[in-house]
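To start, the structure under review is shown below, and the notes come after it.
Only one protein chain is missing from this complex, and each of the others stays in its spot.
Naming follows writing order (A, B and C), and every chain is counted from residue 1.
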Amino acid sequence: MAELMKTIGIWLSAYFTLSIFSFLYKDNPFYKLAEQIFVGLSAAYWLVYTIYNILIPNLFNKLFTDFANNWILLIPMVLGIMMLMRMFPKLEWVSRYPMAIMIGTTAAIAMLLSFQSDFLSQIAATIVNPFKFSSPVDIVGTILIIIGTICGIYFFYFSKKPEGFYKIPSKVGIWFLMVSFGASFGYTVMARISLLIGRLDFLLRDWLHIIK
Amino acid sequence: MSNDINLTKTLRERRIIFLLLVLAVAIPIIFPLGLKTHSTPLTEKAFELIESTPAGSPVIISFDYDPSTVTELQPMAIAIIEHAWRKNHKIIAMAMWPQGSQMADMAFAEVQKKFGEEKVYGVDYVNLGYKPGGMVIIQAMGRNLKTVFPKDTAMIDYDDIPILKNIKTIKEIKYVVSLSAGDPGLRDWIMTANGKFGIPVAGGTTAVSAPGFLPYVNDQNQLSGLLGGLKAAAEYELLLGYEGTASRGMNPQSVAHIFILMLIVAGNIRVWRNRKKEKMAKEVKNG
Amino acid sequence: MKSKIPQFLAFISGVVILVAAFIPHTPFGMFEETLTNWFMIISSFAILLGQSSLIQSNLAKISQKAPDWKYHIATLVSFGAMLIFGLLWGMENTPGILGQGEKIAENLGAKPFDYLFEYAFMPLSSTMFSLLAFYIASAAYRAFIFKTFESNLLLITAVIVMLGRTSFATVLTSWIPDSLHFLRLPELTDFIMQYPNTAAQRAILISAALGVVGASLRIILGIERSYLGGDK
Partner (left out) sequence: MKNLHLILLFLLIGIFAFATSEGTETYTAEDAPWDDGTAVLHRWNLSAKWEFLSLQKADSLGVYQEIFNEFSPSGQFKETGLNPDTKYQYRLVAYNKERSDSTSLFSETTTQQQWFAMNKLPLLILLVIVCSSVLYYILSARKGKELFIRRISGLDSIDEAIGRATEKGKPILFVPGISDLGDIQTIAALNILNQVAMKSAEYGTEILVPCRFSMVMSAARETVKDGYLKAGKPDAYKEDNIFYVTDDQFGFVAGVDGIMLRELPAANFFLGAFWAESLILAETGFTTGAIQTAGTGQPHQLPFFVVSCDYTLIGEELYAASAYLSRDPQQLGSLKGQDFGKLLTIILILAGIIAEIAGLGWFKNFFEGVF
């Protein structure tokens, strides 16, 4: 029975895979159906996981088994329920309270952490004496990092007209950005192709058994 | 009228390219070229982190992706788990994407086959499941791990899981590997686990986001190694000494890259010719 | 009033986090712990909200007979099925309302929820994104054209990186003598990634971090209120 169900499952997967691919020819009912099923499954997945992985262990279980020590959790629960009021236009304002707490918390944490990791540490990482290296590749590379970082930041500096001398760092900055975009372009191509490999591998191997 | 011609022509051209791409990927899957890959410093750095961590260390692998990027990230997950188990690390799996929890179970099951099912749930590994909140949640893990994860995915209490016995906060963890397809993910781990708590963090990401993470690989060691995309997964398999799905994928990957490059060249030639034609037509007109 | 109190709440929660970051002494750490734990619970309700409004909008489309409304029935059916299976028998190791459902799992090879996940959700999700491979190919032919100096720089780097990350690259440039080894494609790719790319990405990170500080500060101080919506 389980074997049969597995085969059915694989055919089901193949059906869905081909339905989505059919969009490449043109938009059609198979694609539309597959897409809507995807939306439905995805929503239910989130819901089930939220209930079983968070609400039950972190909230309800604590409240039901040890209320005396956990009654304080009633506050986030009420705030959470207030959040749901957003669904009703008249009570929408109620949801602003929990929203404000979430936004305030995230804002403060994001501010501290990104200032540390993306600002302070990045500055520290750029402060390197390029001449301490012995290999010419490292020396040139480190000098490129310093020039590129400074000019790149200058490109995003909006308080000065890029005229005369000030045109130079801005121009150099954009060149570095372009090289970097080129690199991410190449990597993106790589990523998208990988996804296709995965799907074709499934079709050829698991479904059609052309390869073992 | 001309609009319609334009439309059909565009569509026809597109379909031909689509078909060619399928062939460029499918043929090397069916007939592998036996291409080999070689490892790069970024992958070796991640490998080194796991290799040098002593046996018995508790470590976190965070599954921050969903099935859409499974081709790139699942081989990494499998390779990392295998490596950690070879070194006898105690793996604590968690997920910042809900589907990640399921991906973790699949990866563990896959590696268990290789280890003859000898790794024991709760002793060698545990799946704590999904929690929302990104960096806020990692910050909370720095205060108290048990409040964040009162139970694992099998609904076993935190205190009853042997692996977690001496672990109060994330600070006791020896390294974190985040397999990350976007937000929340590796960036949150770098900022919080490393930036705030000083724990070594390595990452596996999709190739799309890999270039953006390179500034973190520096002498500050914000990121101790980065696996970017299928190629890096193949490199990791190479370092571990086996050929898995990623290594196999490198054949079609290489051929498809060449195909895309050929398309760029062909496209440029076409535009160049059209321009020349236009120019000539203009010259004739202007006589 | 309706916007003053939320502003105040955002301010207080922001300040608690900021203070706790610099003062390790009790009770600030405890405040932070409480707040971050609450955050998790509230955000899980936010997820519930997201999913229920999705269902609400689907119902609305069906009742208004919007174009393609029939397909939205499929959304609801698949949603219902997955939800019910999940709630009744749970998933993977997690038990549901009716326990682990061993009998069904034995016949099906997996729990119903996991079965749907593996054979429907997984292929749908991964195929959806693999469509992009095709669009990249088509764009490569029709739009990636050498034009200005800047975009040429981008394209040339892309070509080097794309080649450098294939298995062919080693073969293609192994003839380059050892003294010029850094010109070999894989090494050139690594060089580009490690230096110029890092420099540019670092500039982006630093500028973006300043942006985050600006935006967060505005939110905490209540200067920025757009997240409260409808306040104009």
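Miscellaneous remarks
Heads up, the rule we're going with is that contacts are C-beta pairs under 8 Å (C-beta built on N, C-alpha and C of every residue); 3 or more make two chains touch, one makes a residue touch a chain.
Because the structure is a prediction, the values reported are computed rather than measured.
Contacts of the undisplayed chain with the visible chains, over the whole complex, involve A, B, C.
When the missing chain is restored to the complex, the residue among A:Phe60, A:Phe156 or A:Trp207 that touches it is A:Phe156. Although one chain is not drawn, the whole complex shows that of C:Ser3, C:Gln100 or C:Ser151 it is C:Ser151 that touches it. Contact with the chain that does not appear here is found for just one residue of A:Met1, A:Ala68 or A:Ile127, A:Ile127.
Within the complete assembly, residues 23, 27, 35, 39, 111-112, 115-116, 119-121, 123-124, 126-129, 131, 146, 149-150, 153-162, 174, 177-178, 181-182, 184-185, 188 of chain A touch the chain that is not shown.
Residues of chain C in touch with the missing chain: 21-26, 29, 57, 128-129, 131-132, 135-136, 138-139, 142-145, 150-151, 154-155, 158, 201, 204, 206-208, 210-211, 213-215, 217-218, 221, 223-224, 226-227, 229. For chain B, the residues in touch with the chain missing from this view are 3, 6-7, 10, 54, 166-169, 171-172, 208-209, 212, 220.
Note that in this section only the chains that are shown with their structure count from here on.
With chains as nodes and touching pairs as edges, the resulting graph is complete, every pair of chains being joined. The highest number of C-beta contact pairs joins the chains A-C. Centroid distances built from C-alpha atoms place B farthest away from chain C. Inter-chain spacing, taken between the CA centroids of chain A and chain C, is 2 Å.
Taking each chain's centre as the average of its CA atoms, chain A and chain B sit 12 Å apart. In chain B, the residues that touch at least two other chains are 18, 21, 25, 68-71, 99, 101, 129, 131-132, 136, 139, 148, 153, 155, 211-212, 215, 218, 229, 231, 253, 256-257, 260. Shared interface positions of chain C, defined as residues touching 2 or more other chains, are 36-37, 39-40, 43-44, 47, 91, 94, 117, 121-122, 125-126, 128-129, 133-134, 136, 140, 155, 159, 162, 165, 193-194, 197-198, 201-202, 204-205. Across the complex, chain A meets chain B through its residues 24-26, 45-46, 49-50, 53-54, 57-58, 61-62, 105-106, 109-110, 113-114, 116-118, 121-122, 124-125, 128, 180, 183-184, 187-191, 193-201, 204, 210-211.
Residues 11, 15, 18, 21-22, 25-26, 29-30, 68-72, 98-99, 101, 129-132, 135-136, 139, 148-151, 153, 155, 190-192, 194-196, 206-208, 210-212, 215-216, 218-220, 222, 228-231, 245, 248-249, 252-253, 256-257, 260 of chain B are the ones that touch chain A when the two sit in their complex.
Taken together, the chain B residues at the contact with chain C in this complex read 13-14, 17-18, 20-21, 25, 35-38, 40-41, 66-71, 99, 101-102, 105, 127, 129, 131-133, 136-137, 139-140, 143-144, 147-148, 152-155, 211-212, 214-215, 217-218, 229, 231, 250-251, 253-254, 256-261, 263-264, 266-268, 270-271.
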